[in-house]
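Every protein chain but one is kept in place in this view of the complex.
Going by the order they are written in, the chains are A, B, C, D, E, F and G; count residues from 1 in each one.
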Amino acid sequence: MSNMKFDDYLVKNKFPLFWCGGCGNGNVLGAIVRAFEELQLDRKNTVVVTGIGCWGKADDYINTNAFHGTHGRALAFATGIKLANPELKVLVLMGDGDGATIGGNHLIHAARRNVDLTAIVVNNLNYGMTGGQYSGTTPEASYTSTSPYGHIEQGFDLCKLVEGAGAPYVARGSVYNIVQLQKLIVEALNKKGFSFVEAIAPCPTHFGRRNGMKTGPKMLNWIKENSVNIKQAEKLSPEEREKKFVLGKFVDRDKEDYSTKYEKIFAIAENAE
Amino acid sequence: MSNMKFDDYLVKNKFPLFWCGGCGNGNVLGAIVRAFEELQLDRKNTVVVTGIGCWGKADDYINTNAFHGTHGRALAFATGIKLANPELKVLVLMGDGDGATIGGNHLIHAARRNVDLTAIVVNNLNYGMTGGQYSGTTPEASYTSTSPYGHIEQGFDLCKLVEGAGAPYVARGSVYNIVQLQKLIVEALNKKGFSFVEAIAPCPTHFGRRNGMKTGPKMLNWIKENSVNIKQAEKLSPEEREKKFVLGKFVDRDKEDYSTKYEKIFAIAENAE
Amino acid sequence: MEQNRRIRFIQGNEAIAEGAIAAGARFYAGYPITPSSEVAEVSSVRLPQVGGLYVQMEDEIGSIAAIIGASVAGKKSYTATSGPGFSLMQENLGVAVMAEVPCVIIDVQRSGPSTGLATKPAQGDVMQSRWGTHGDHGIIVISPSSVQDCYDLTIQAFNLSEKYRTPVIFLADEIVGHMREKAVLWEPSPDQIINRKKPTCDPKDYKPFKPDEDGIAPLAAYGSEYVFRVSGSTHDETGFANSKPDNADRFIRHYTDKIEKNKKDIVILRRFNLEDAEYAIVTFGCSTRSALEAMKIARNMGKKVGVLQLVTLWPFADDGVRELCRKVKGVVVPEMNLGQVIREVKRVNENNIPIVGVNKVNSEAITPFEILAGIEEVER
Amino acid sequence: MEQNRRIRFIQGNEAIAEGAIAAGARFYAGYPITPSSEVAEVSSVRLPQVGGLYVQMEDEIGSIAAIIGASVAGKKSYTATSGPGFSLMQENLGVAVMAEVPCVIIDVQRSGPSTGLATKPAQGDVMQSRWGTHGDHGIIVISPSSVQDCYDLTIQAFNLSEKYRTPVIFLADEIVGHMREKAVLWEPSPDQIINRKKPTCDPKDYKPFKPDEDGIAPLAAYGSEYVFRVSGSTHDETGFANSKPDNADRFIRHYTDKIEKNKKDIVILRRFNLEDAEYAIVTFGCSTRSALEAMKIARNMGKKVGVLQLVTLWPFADDGVRELCRKVKGVVVPEMNLGQVIREVKRVNENNIPIVGVNKVNSEAITPFEILAGIEEVER
Amino acid sequence: MKERWEIILSGVGGQGLIVSGSILGEAATIYENKNATLTSSYGTETRGTFTKSDIIISDGDIYYPEVMKEDAVLALAQVAYNRYVGSLDEEAVLIYDSGLVEDVKASRAKQLGFPITDIARELGNPAVANIVALGIIVKLTGVVSPEAVVKAIEGRFIKKPRVVELNTKAFNRGMELVKD
Amino acid sequence: MKERWEIILSGVGGQGLIVSGSILGEAATIYENKNATLTSSYGTETRGTFTKSDIIISDGDIYYPEVMKEDAVLALAQVAYNRYVGSLDEEAVLIYDSGLVEDVKASRAKQLGFPITDIARELGNPAVANIVALGIIVKLTGVVSPEAVVKAIEGRFIKKPRVVELNTKAFNRGMELVKD
Amino acid sequence: MNRVIVNTDWCKRCGICVEFCPVEVFTQEVDGTPVPEHLEKCTGCRMCVLRCPDFAVEVEVDKDGTK
Partner (left out) sequence: MNRVIVNTDWCKRCGICVEFCPVEVFTQEVDGTPVPEHLEKCTGCRMCVLRCPDFAVEVEVDKDGTK
């Protein structure tokens, strides 16, 4: 295959992007296609599976194979795709609502089952697509279109959750630290087994607007100010840490993936007959 | 109210119990009603919410209020019950299939949302009710009616998962260590906020039979041999620990529960009008 | 709540939320979805103002579960969704049927099966609202055609739900849900509000599924003197599981009968110019507006056209429609779907008069002119 | 697979799994539920023996999602469930419709709405199988009445699914699923198996939703030369989202039309003694057995009774039933529900002949004698 | 010979009645080219209570798969015996385990008691009581040939010669009981 | 006076057309006891592309809520202008923002251009262009009284006197534009 | 001596009480029914009560004889 540039993976005739000005989705898309370039991914053998949401429209701009399913179920569709053809490289792009609120069960089970998928959750702390209601990651005390008096739930620490579910690769990046984000995505794509990358991203239109950060730059600055590196985080008290976006790689261990194990089942079953 | 004995909480005209000989469900039921006795719980103000499964039939034997819903959704029904009337003591009884496989999303969100509920998952490592298929907690390499060649998935460490989701009280007991189990249930019931107790229990009929432990005593001995106390566990290597049932209390921290926080919302909303 | 009595110029979805609160609902659990999200948003603002709870669940399955739970704990409760979420609610809708739990489920219909077109209207969930959950059951489905309806009929939906101890589906559509229109938010007087019957017997004798003479069992609330059990499995009067054939027969028939046998009380039909009509338009929801406009134009052209609006879609107005089919020469059934209500009209069309569907699924409203063309077709 | 050609004495559920494998299915994803679990269990043993995958998902929503994904990745796939699980599958069933993904969903019906009675039979999901998912769509539903049917018709279900690029519902019931009976597990020859059309055009020109002249678009598999996109949102021929009204119109109609317009090819009816019949029993699934027994007894009594078995429930055999209603003096429709198929029979009963339902929901099979009583009623 | 046989095997859960019914069905369908159906009632209530299987064997088609008129009923428990003893008619035969059914009542049907479970225990495993009973039924009714049943036993446990041996022995022992 | 007015407000997303439509509707329904409907087309495709609102105001009942025959159309963008300029008839008036619509074409309708957004900017906030336009429409058509609109503005922003002031000014400025 | 009573209507003959009594108080009948035979050994620890999954064992501790 000829040398692919990052924008060879883009569907440019669909540009300009659907997303609002200052939305972080475009950055994550950029990090992904640049990771593709780095890995020289084969379009034909790649499937991008998306859910429903603003970020769920990302597959419109990626010219690999694509599956655009229902809200919250991307990982389940992806599991079928990958197990049916283990040769495929399967990326699963989900929002925080999609991937961690309605789709939380598929997320933890996919992590546990260790199917060789790469899940990228863009966490913009609310439901962008439907008008900025609170999601399972919305921080306590923030305002959304359905927490007009301030939100009273704690948000998930998604990386902790996915680690607790048993995933072999877990990392968090942010759109502000864009270079690191790309690096984590490359690592995740290289990982054999279930890999999970959370990307903290701005939704200026909804989360930003309702929390005093109407523009992309304001939201980016806020993300920057509220992020700490995993190393620095160690120095913080648990209470301080809970309020920060801790960025970096949390888990990276070797575990045989599902399809590899299934090969052994085939061998046993043949003999059992 | 007069002094209640543990068996005053039982629906004795439904005895003998529906469960198989040697099934651990009866033990957990015993631990629960003994905990009720210890706390002198008011039947009228108590609601037992169950899912569908062998363990899900537990409410048939408890003479408090009861809600027997659908497979996997007990926590969601319970959330509505509790939030609608915060005075109620709400127990949620679920199987490992019920509470952690199909119901995994409600579990992690309930933990995160911190509604004042006590969830007790009886983990018998498979779907008892439907004939012993593998569940999200079935250990790797074991045999079930749908893993005839040996199971290739890792099972959840439910306590880790629920801790990762943010629950303020997380503990694991076993039917073998029955006194400890009762103690953990009492603690959980006393906890304000979401409390989670996993009870490792034998299903001799299915999990036992297919894994060389056809009887209750054999399964109990196996559980005993594969359990370690949380203190002892610290001395084990991570690999060794992963293969054991670690028993004890993992998390116990104070967090304001949902209903308490909602009181503040009422105050703000009244003024906002 | 002075503003509650005012004339407002609001969206249908807002009127639904206001109607729910006026009906006495104090618990909302839901998961946002276009084009219903305004019901959630307005509820999140308004409920806490009146001591009610708004909670967003992790999905629609949990949402309907939570409102069922809240209802048994004593709060009138509701949720709002659209097709994809309504599909997810189907299993637990069965629990509300089986456990006879009053609650109101609002489905603001949008275009397409699957994810479809989130912001575009359709009337494609008519049959689903009747048959979407597995197994035999009865259900009440009400469909509004104006913003005022959204308010008035939401109150009615709660009333029927409480009266018959049954879930009620409020089947709106994107057009009615999103359009702004004048609505009078009147304050219902106590006798305009129906609350579920509470038990009055000795707490020891209370059987939560034992019907009174009117066929409906009183429902206590958790936390009262009445200790009781509720179950989504086949159960007997006590709420305990019971698999005896005659018990199954009794209760499964009950879920359908309590709706079907009270049709007279439940079914609301609106008749427009039917007295002298030679042709009738049978319609519901947003399409009613097009039908009435078409009728107006047709009448101006000298055609004797009338309109029958099925405010209650289910139980289906067998008698009303059968009678209509006996009286007129032909019927037109405009629907923003490929023909759902028309199947029912045909079923009761004993005289075999011509019935023509005007079906539109391109996500645009049916125009009056398309209905007029349908009338011309049926005239032939 | 020598045993595959043998006569076996097995349960319907086992025959379904064997039929799926014989049809070429190599992927099962499911979530256990009584009374369908044997389909899962047999599949978990048998699939790995033939290089196929068995995977249990976390729920039924994930199960149907996984088989849809697997199908687009090139494997014929299936799942099995019962009412509660089938209700949960409704949303993603719509994806299979919208994205035109072949797959087979087996619903082994059990008693009751909600959790009901897990081990007891019913035929309560007939309407749900047609209308359970939101929005307009068409669907193929096949119902077996014997263990041999479970094998033969499962193969047929896959064939239709592949041919029309559509999900097919295999609507069995507890009686047929759990009963043991003789079944000949024949090995289909290649021409008895239909596989989806693959594209043959230049990969650059491939449009996954552009129908050929036969109305069906070829479907490539992920990982081939053809790079393509599949979507559950309203999309155009390329699979990209498209909200233009004429596009919505075209595709939403297509999902219904490709089924309805091919009724001749799809619908299977079995006629028993209808040539001279004065009365007919219209039946399906397990009730067919009771109907045939009733017919036998009636014939012995000298009554001219015949049976029309709806092997294909949906698309409904409008023409076949309409014609029948023209020929006979009355029809009896026995169903283990409160009257679902009978609604459709009435819809096409243009001559208004008497139609009587024999409805039983006590979780026991309808006896031949109950049907005979129905015939007596219709004779009056 | 009779064209259609309707047989009920009844007892309590765990007695292997579905297995013996299946063997009978396999004998009839696979080895004698007859038709057969077997339906069982699965309880939801309590594990280990009354269960029954209906077996119909016929040379012709079998439509309705439930027994409409019993030719033979096996009762391996008192609760099962009680269920049938009063309702059977003269043409039926009621076979019961005389070790388990203690309270024998009058019946219009022909009643035959055998110490079925005791004999199974004698053979070394009470779990083969169902197969002993099968021997009795086959011998009494002739619904299928003994050879077909033996073939069915062999086919079913093809990889377990010891199980085949035990079951064949149990079956033959059941046949012999009738001879005696 | 006309019994039924059919008005379209069109432009691109974010111009506040639903707000101005709502104010018009509120003026008509709450303060003049008329009937009114407002329907808007929500796009799915791209944020910031063509949108429109249909407003109908009538003394009688309003059934079909979409405009069937335009009395007045506001176009706040070229794309919106293009959509209507060709299809309107003589009885309609087409009001456009002369600052944003550069390519003016022939039309059977009466066309009136005003520098709407520029004036709004002059007033200190381009976001009130929609209210300036409202002033123009009300003045031109008389569909509701100016007093009713001012009351509607006051009612809507009841807790924000500065917003009321700015909007009222914008509205009056729009009215004046027509006078000029 | 303590009294150990087995409710045979509820007992399912699982053998747990037998297996886990620390001092082997129980023997079993052929069908598995536990028989509290060696009551003299009973320490009154009540583990059989807590371990029985079927609420089928009761222990009445002889207060005078308690160790």
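By definition in this document, a residue touches a chain if its C-beta (ideal position, glycine included) is under 8 Å from a C-beta of that chain, and two chains touch if they have at least 3 such contacts.
Since the structure is predicted, the reported quantities are computational estimates derived from the model, not experimental observations.
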The complex has one chain that is not drawn here; which of the drawn chains does it touch?
A
Could you tell me which of A:53, A:193 or A:216 touches the chain that is not displayed?
A:216
Missing-chain contacts on chain A, rising order, are 7, 10, 15-17, 19-27, 30, 175, 178-179, 204, 215-217, 220-221
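Rule of thumb we're sticking to: only the chains that are shown with their structure count from here on.
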Cα centroid separation, chain B vs chain G, in Å, comes to 28
Once you find the CA centre of chain C and the CA centre of chain E, what distance in Å lies between them?
54
Would you mind pulling out the distance in Å between where the CA atoms of chain A average out and where those of chain E do?
60
Of all residues in chain F, the ones touching two or more other chains:
43-45
Give the residues of chain A touching no fewer than two other chains, as numbers and ranges.
52, 70, 101-102, 104-105, 109, 136, 148-149, 262, 265, 268-269, 272
